[in-house]
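Take a look at the structure below.
Here the complex is missing one protein chain, while the rest keep their positions.
Let's look at chain A:
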Amino acid sequence: MVNALPESKSKSTQACYSFFYCRNMRRIIAEDLDWSLATVSSLSNLCLQCIVNNFEERPIYEDLTSSEKDFIQNRVSLSLPLHFAANVFPDGVYWKRCCEQKWKVCDVSNYGESWKRMFFERQLENIVELFVPGITEPKTVLDMVTLCKDHIKKLNIAQLLPPVKEPQTEDEEQASELTLANEDDKSGMDHFDFRILLGKLTNLEELHLVYKVKSCGMNFEWSMFEMTNRDCESLAKALKSCKKLKLFRLHLSHLEDKKCRLLVKYLLDHTSLRTLDFSHNVIGDSGARAIGKLLTKSKLEILNLYDNNIGGPGAKAIAQALSKNTTLVSLNLCLNRLKDEGGQAICKALLNNKTLLHLQLGANGVTWLTALSLSSMLAQNNTLKSINLSCNTLGEVGGNALEEAMSRNTSVTECSIHLTDIEERRVSVINQMVWNNQFRKQETNPREKNTENAN
């Protein structure tokens, strides 16, 4: 083919031939974002990659710049041993990757924007939740604690497993049916002993506990949903050793008077406790008396006893404490059995109290008598901000009293009187007055968030 062409010695034609026959020159750059003529990355990147690959043997981290540190944190393997990683990496991308690998939903705002904290708190929660007393080694808990005790601020433990029960033979079963269940027998069902844990967590500020077993299905037994006496005692002692604890919540655990008193005994001298939540238990009057004592001694700010069995005498004890208390800000006694005896006692106590802001007395079986004492209290008290009297049959008399009270009071900005058998027209009047109060406050103050949400 080449020979057939006439001879022409010009350079450009020869170049033409070479273009055609040696099609090596690429003239079009592809729209491939990863395409680059440089196939070799920069030396610093290569070095960093090398560091990443050998990180376990030679952890070079402290001497790097911050962008290099980010590079390493982004790429280093997630299967590094935990004690090693905990010492080397401060809060950052590495922990974010760990969290997202382990758990599907990660909302770091619940953990003070710290991924490291989220990781360790959730790890520890997991370990405690899966701890089977008698089978799991306490060492697993202790090892984790030594790694992370400075990072744990809040623990939300959603289940506590009882020890595994040996399947009884038939004879034993028959024998156990005939004997009465003795309280002492329950000692075999002790849950996780918190004494090994809480004392070591020096930064712990919040502790949420539930004595229940998730998804127990048909293996339900009552003992899975309550504490034993020994549990209670060890928990109380553990709480005492936890010096920075600010919030303690023990709900849905069938906490009755005896155990409540035991816990309160150990909490009496606790200096930092500010929030106590014993909701959804079975505390009665005797437990309420203990709590009243706690109110006088400690600096509690928020007390939540929603859904218990407190009656008139218990409420009287609390009211007595309330009249002398100067720290309590929020008190929730909804869904108890206060009745008018208790309700009136509390209202009378508030005549002297100048710090309580939120009071919830809903669903307590109080009637117009309590409403009357409440309205007389409101005439003098101008610190109380929110009241909840819903699900009590106050009737017309009660409604009248409340209306009268609201017309004179200027501090109450939230008043919940749903399902109280008050006439609708009157309810709207009361609401309007409360709304005016709120609006007036809004004008003078900058925007405040609405914090009404009882539970």
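Convention: a residue touches a chain if its C-beta (ideal position, glycine included) is under 8 Å from a C-beta of that chain, and two chains touch if they have at least 3 such contacts; residues count from 1.
Following the convention adopted for this analysis, contacts and distances are computed from a predicted model.
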Name under which UniProt lists the unshown chain, selected from "ALA-interacting subunit", "Elongator complex protein 4", "Transporter" or "Dynein regulatory complex protein 1": "Dynein regulatory complex protein 1"
Omitted-chain contact residue, chosen from A:Q123, A:T370 or A:S416: A:S416
Residue among A:A363, A:L394 or A:V412 that touches the chain left out of view: A:A363
Touching residues (missing chain, whole complex) on chain A: 1, 4-6, 8, 10, 12-13, 15-17, 19-20, 23, 25, 27-28, 30-31, 307, 334-335, 362-363, 365, 390-391, 416, 418-419, 424, 427-428, 431, 435, 438-439, 442, 447, 450, 452-455
